[in-house]
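All protein chains but one are shown at their positions in the complex.
In this document, chain identifiers A, B and C correspond to the written order of the chains, with residue numbering beginning at 1 in each.
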Amino acid sequence: MASSFGQLFRITTWGESHGGGVGVVIDGCPPRLKLSEADIQPDLDRRRPGQSKIVTPRKESDTVQILSGISTTGRTLGTPISLWVKNEDQRSDAYNEMKDKFRPSHADYTYFAKYGIRAWQGGGRASARETIGRVAAGAIAKKILREKFGVETLAYVKQVQKISAEINPDTVKFSEVESNIVRCPNSLAAEKMIRLIEKMRREGNTVGGIIEGIARGVPAGWGEPVFDKLEADLAKAMLSLPACKGFESGSGFAGTLLTGRDHNDAFRAKDKKVYTTTNRSGGIQGGISNGETIFFRVAFKPVATVMHEQDTVDEKFANTTLKGRGRHDPCVLPRAVPMIEAMTALVLVDHALRQRAQCG
Amino acid sequence: MASSFGQLFRITTWGESHGGGVGVVIDGCPPRLKLSEADIQPDLDRRRPGQSKIVTPRKESDTVQILSGISTTGRTLGTPISLWVKNEDQRSDAYNEMKDKFRPSHADYTYFAKYGIRAWQGGGRASARETIGRVAAGAIAKKILREKFGVETLAYVKQVQKISAEINPDTVKFSEVESNIVRCPNSLAAEKMIRLIEKMRREGNTVGGIIEGIARGVPAGWGEPVFDKLEADLAKAMLSLPACKGFESGSGFAGTLLTGRDHNDAFRAKDKKVYTTTNRSGGIQGGISNGETIFFRVAFKPVATVMHEQDTVDEKFANTTLKGRGRHDPCVLPRAVPMIEAMTALVLVDHALRQRAQCG
Amino acid sequence: MASSFGQLFRITTWGESHGGGVGVVIDGCPPRLKLSEADIQPDLDRRRPGQSKIVTPRKESDTVQILSGISTTGRTLGTPISLWVKNEDQRSDAYNEMKDKFRPSHADYTYFAKYGIRAWQGGGRASARETIGRVAAGAIAKKILREKFGVETLAYVKQVQKISAEINPDTVKFSEVESNIVRCPNSLAAEKMIRLIEKMRREGNTVGGIIEGIARGVPAGWGEPVFDKLEADLAKAMLSLPACKGFESGSGFAGTLLTGRDHNDAFRAKDKKVYTTTNRSGGIQGGISNGETIFFRVAFKPVATVMHEQDTVDEKFANTTLKGRGRHDPCVLPRAVPMIEAMTALVLVDHALRQRAQCG
Partner (left out) sequence: MASSFGQLFRITTWGESHGGGVGVVIDGCPPRLKLSEADIQPDLDRRRPGQSKIVTPRKESDTVQILSGISTTGRTLGTPISLWVKNEDQRSDAYNEMKDKFRPSHADYTYFAKYGIRAWQGGGRASARETIGRVAAGAIAKKILREKFGVETLAYVKQVQKISAEINPDTVKFSEVESNIVRCPNSLAAEKMIRLIEKMRREGNTVGGIIEGIARGVPAGWGEPVFDKLEADLAKAMLSLPACKGFESGSGFAGTLLTGRDHNDAFRAKDKKVYTTTNRSGGIQGGISNGETIFFRVAFKPVATVMHEQDTVDEKFANTTLKGRGRHDPCVLPRAVPMIEAMTALVLVDHALRQRAQCG
């Protein structure tokens, strides 16, 4: 089940960086939802290569086709929705050297150790192209959350290497996120981030950073006690993204520096509605949403492909060196923003259906 | 499925803080493993209240009984192993005030919002007593990993509030962890931590901190691509623990401050064995183990129960105040160490069996 | 996951015929349902040994205890419900010969082949005692179906060896089923069945037969297309019972003798309500309920334990003989009736929740 995610709104992705394409099957989608490719393509466009000067210049249109699950009147049938995106810009020769050598801090060696075989072209299944299926499915999840539950999911770049931005999760708007190519809604920080990424590209180097994900309008009561806590499922969702190395919810790691007296979120009530005066819990208590804004941060390591010679080994386990070539992202974050949104929406829509199932 | 964890080595926990007890059913355990209560009780003793002056003084022996799954010759049958721990020291009166009021930053309100009903005594299902089942099952998982796969899992306190300790994941020993009551293998830091926790207790306040979890001897190849990455499953496992607010693997959040050139782990080979010269990947690349030591850090917020009056609301959604009473942990970390070990072992044994299933 | 059943209303059974007892954990139960042991015990009493002269005279009260999941006010909390029944009448000496020999047509040999170890006392995990957990969980499922969805589940003995009974699934009543010890609501056939079973007992022989299961009041729309068809899940549920060798729904095997023209169920409508004029579909079309009475038949082979010497082999794979001893059922059907009801209810409540989750 390596390739499936979700209990009730369940997606199964497939495909490698090279071959017939990538896709996703979505099972459990509520019926009668108006849906066409036009609902999905915009998020794929935010994810695709070549969209700006700070991402990889590879040319792939990433055009999505719906193969099943939609009625002739353009509504979901309740049956599996199959989405397919063809691979286009495949230059296997750019990867010739990788045929026998493992790229450092990539998945080449571990796939080989696991399976005794690997698709060496472009990372195979470990390629970021796999996330196309997630983003496409996530677009549907976002639509359901928005239209059926009044929930908005959003993500933005919070930090690139040492450049951090102040952003208010309660008020930030999608249009602000999309107002610049790095997807940081703080325009001053955004400019610095863009300059840094451009510098990295020129130097054949890379940087990582932090994305913040949020969900607004989630009613109190979503999420499960014990193992399928909302934070647990969000953490799994995020850590399942390529290059992700950390997750923290609400006050996160910094919260460990406070004492209990200072950390607790006081409850208050107004017009029979409960709220908290602070939100160090990040909208989740005991694994269950409390009605406040859900927010969390996700750490991405710097992209492993650098245009410099590095020590590595080959498939015969002999020492050698390898220098990155081809067209790569100097920073994965601008393209990872829609991935975070997608994974957030997938977790939430699944828990929305689970809550409806058990508690009516 | 809120209460089940694992695909092949699957545990299901049950029980509330008050009532007939807590327990766990373990399904999928390999047969013919020598197993008795004596393999499980030691880890429960490391988790139980009353074990030292810096944890809650509640008196519960947490004695485990095996109800099924073991042959008369003391070996696992391959069928479900049912473990039960009776509740003993229940003082419902200590919780009387909680009957109508929600404790701030606890799960009282969210459970109520979710289910429309809640077990208000001692936190009910959200009580840390639920982790007894995890620790008990984890003890079996640890035994399998140790005896069948040569894998050692370990955890220790890395930081309490602002007191941090230097510890080498490659060399730290279990005996060092257990050499003091705070379970920090750096004795100098441990002393400071103990003093801080004692101070917090005296002041009716609490602190949180960071635990580091490690696994040594994991062969390259465990873990799945895409959704069930080793890091993703570890992150979910950890974030499913009470009071956990963050997870980072290898270089984690700090890794975002490096460039790709500085962050990558170079491969080298010696005697046909591959290793990395650094381990910023934390033993996992592309979601799959690479043979290096797996290590990660887990953030625990300060305990929410403080002995001071705090603003809150009652079940009728009217404003009120509540002051913590009874016997509570001023710091959850010393008792959380065996929980981290358990969850780590549960994730790893599951992936060990999955690897054997698919790749033989 | 050998020991779990259900997607949303999920049960996990545990326990062997000898040892600490048998039990079940029920996860996903809707909250706030009034529930006590008194809701569960009656079905266990219908299943237990010693209830009449035609079943095994073993003395086990099979008294159920609820260990978790219920509030102090006697309502479900939404968290796992753990049920436990102690083993009482264990006479291991009755099984001494089985220690080294495999009983023909039992699971002794196959368990040994699978696990390399087995609990030879009383069949271990393959004992019919395992079904206690199912019947207990089923009692809760039946209550939910009855109170929340207006659905009634029922089963009865339709045939014992060659003695068959005419019964109308649309009108048969629970009180009729319970009016005699063989649980056949046709009193004439019931008398013959009882006489046959008594004869078998005297001769140290056994018989099997057919149970019919029904569900009335299921609304159109439960069940899933493709793999989780209602009939598929019912078939699995039934074939998972000990000694079951066949399942047929609606017209079943006999339906293969008709042509399409004669077999089809015509639709008619009255007051905007759709019904069928015949019910060869057994209330299910395309795997989904159509609002008519669901009915199906389940074949149970004759009990394998006979009081006569039979050829078999021992654990060293040498030829030998074995004669059944101890207290056994000459016919499993009277006690299997509540099992069929339980499994039916477990399947239906799961699909009720799934329907609510996806289609609202």
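As a working rule, a residue touches a chain if its C-beta (ideal position, glycine included) is under 8 Å from a C-beta of that chain, and two chains touch if they have at least 3 such contacts.
Here the structure is a predicted model, which is why all the values come from computation and not from measurement.
*Asks:* Which of the chains on display does the removed chain touch in the whole complex?
*Replies:* Even though it is not drawn, that chain still touches A, B, C.
*Asks:* If I consider the whole complex, including the chain that's not displayed, which of C:125, C:183 or C:335 touches that chain?
*Replies:* Missing-chain contact among the listed residues: C:125.
*Asks:* Can you say which of C:189, C:304 or C:340 touches the chain missing from this structure?
*Replies:* In the full complex, the listed residue that touches the missing chain is C:304.
*Asks:* Which of these, C:52, C:65 or C:105, touches the one chain of the complex that we don't see?
*Replies:* C:105
*Asks:* Quickly run down the residues of subunit C that touch the omitted chain.
*Replies:* So the residues of subunit C touching the unseen chain are 1-5, 7, 13, 102, 104-107, 109-111, 113-116, 125-126, 130, 159, 161-162, 200, 205-210, 219-229, 231-240, 242, 244-253, 255-261, 263-269, 272-274, 276-277, 280-282, 284-291, 299-306, 308, 310-313, 317-319, 355, 359.
*Asks:* If you put the missing chain back, which residues of subunit B would it touch?
*Replies:* 7-8, 28-31, 78-79, 225, 353-354, 356-360
*Asks:* Mind listing the subunit A residues that contact the chain we can't see here?
*Replies:* Against the left-out chain, subunit A lists 1-4, 10, 12-16, 19-23, 25, 27-28, 31-32, 65-72, 75-82, 84, 114-119, 121, 124-125.
By our rule, only the chains that are shown with their structure count from here on.
*Asks:* Subunit B and subunit C share one sequence, so how far apart are they rotationally when you fit their Cα atoms? Give it in degrees, rounded to a multiple of 5.
*Replies:* Between subunit B and subunit C, the superposition angle is 180 degrees.
*Asks:* Farthest chain from subunit A, going by mean C-alpha coordinates, please.
*Replies:* Following the centroid criterion, the farthest chain would be C.
*Asks:* Once you find the CA centre of subunit A and the CA centre of subunit B, what distance in Å lies between them?
*Replies:* 26
*Asks:* Quick one: subunit B and subunit C, Cα centre-to-centre, how many Å?
*Replies:* Roughly 39 Å, centre to centre.
*Asks:* If a residue has to touch 2 or more other chains to count, which residues of subunit A qualify?
*Replies:* 7, 225, 359, in rising order.
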